[in-house]
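Take a look at this one; I'll ask things after.
In this view, the complex is presented without one of its protein chains, the others remaining in place.
Right after this comes subunit A.
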Amino acid sequence: MGIWKKSVLAAGFVALMCGSALSQDKPFEGVQLKMLGIGDTSVTRLAKITSEFEEQTGAKVQIDMLPYPGLIDKIIIEASSDKPTYQLLWVDSPWVGMLGEAGALQDLTEYAKRDAAEIGLDDIIPVQLQENSWQGQLLAFPASGMIWHVNYRQDLFDDAGEKEAFKAKYSYDLAPPATWQQFHDIAEFFTRKKGDKLAGKVLEQDFYGNAESYSRVQGAITHDYFPIMRGFGGDYWDPATGLCAMTGEPHVKAAEFMKSLVPFNPPDYLGLMWDIQSGYMERGETALSGYWSVRTVRLTNPEEAKLPTLGKAGFSGGPTEDGKPQPTYTGSLSFAINAKVSDQEKEAAWAFIKWGTGEKIMRRLADEGWGISQFRKSILADPALQEKYPYYKVLLDTQTNARRRIFHPFYADVEENFGVELSKYMAGETATAQEALGNACTAVNSRLSMFPLEQRLRWINDAPVTVLQK
């Protein structure tokens, strides 16, 4: 063999080896992943750095970010198509039952078991995995763990004059509310008009004691009513019939409580969708606001909220009727894989989920100040991070003692019917809370009662997620 022939052969062999090494380095070279996502913190943070995933794996990722209202519509249409466009789907945990019963989402149990060490399965707060399960199958993976809790103006609560005035009026110390009555008192106390004084300064505009979500759009009012209802000791379903049971005493009390807060809310209260509601706290225009922690993360970042430049945000768990801790509802904003995509795309999508929700990325986002409502124990319990983000302790404590949120296949009926009826009640169109809740439950039950009891009971049964079973 001549020297030239040998050289060509050697070069070919080297090229082959390099190519093989390269393809092992980038196992998903040529794979295109598309995610149907939301334009909120659980996605926006990650969207900025997806090129790093592409560099590592070779898979190209395109994230289409849509507003929350209307996103589920696109996902259902995508799920009903035989030719999927999106491999990755952003999922709010209440949708899991509806999408799970429709067979739209890939079961991630085997993937998670296989890669348990890599994803740090034991590091995830268990309720976050339960939250993403349907009939024991893990159908989505948490990308942001939520809890409904209270955000308040810590600087106002610390003001000596305000503290003194509060004690004089209510005969107890001003502190984060442990009971709903205290929540009401604080909201009432801090409701001030333009020209009044707040912490010694004359107000240039009205100041609101409270800002809650009362908008019916995408069931915002429903999702804020549910944790309040839970705080009063209520729950969704009748365990004997599998039908809507939200007409009892705790449910009525919760709705009446929400209505009692209306005078302390901005005049556009019926239009307060989550982003508008949290905007009041972010701009420092309200004293107290209970909302989902996915937006709380903005309160410590002066690039996203004005509050850190005006004062300081404080954080506490949701109140209860008697002040004794009660498991509240949690939530999860998660990533799921479209069940209809190819096996290779599923593997690539799972690799993306592992990368995007892993401890390394989560810690990096926390370190850089781009907070995500975290769901990993190691991050939430980190003293340095707790110092930086005081809400981490609240997230850890409340999620550890939480119950999963609604997960029923008829979730959309619940969300919409309660949204409309509660909105009408808050607006004074329906006379009593009992009537409003009765109307909503009747509408939900009119559909559910057509199904056999066995099926209804299966839908409300929260089977333990098998991925956590040893």
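Going forward, a contact is a pair of C-beta atoms (placed from the backbone, for glycine too) under 8 Å apart; a residue touches a chain by one contact, two chains touch by 3 or more; residues count from 1.
The rule we apply is simple: contacts and distances are computed from a predicted model.
J.: The chain dropped from view, which UniProt name applies: "SpoVR family protein", "Cytochrome c oxidase subunit 3 family protein", "ABC transmembrane type-1 domain-containing protein" or "Sugar ABC transporter permease"?
T.: Looking only at the record, the undisplayed chain corresponds to "Sugar ABC transporter permease".
J.: In the full complex, which of A:P67, A:G103, A:P263 or A:P302 touches the chain missing from this view?
T.: A:G103
J.: Which residue, A:T41, A:S373 or A:S423, contacts the hidden chain when the whole complex is considered?
T.: A:S423
J.: Kindly state which of the options A:D25, A:E55, A:D73 or A:E249 is in contact with the chain not pictured.
T.: Counting the whole complex, the residue in contact with the absent chain is A:D73.
J.: Extract the touching residues of subunit A with respect to the undisplayed chain.
T.: 69, 73, 76-77, 80, 98, 101-103, 215-217, 266-272, 409, 412-413, 416, 420, 423-424, 427-430
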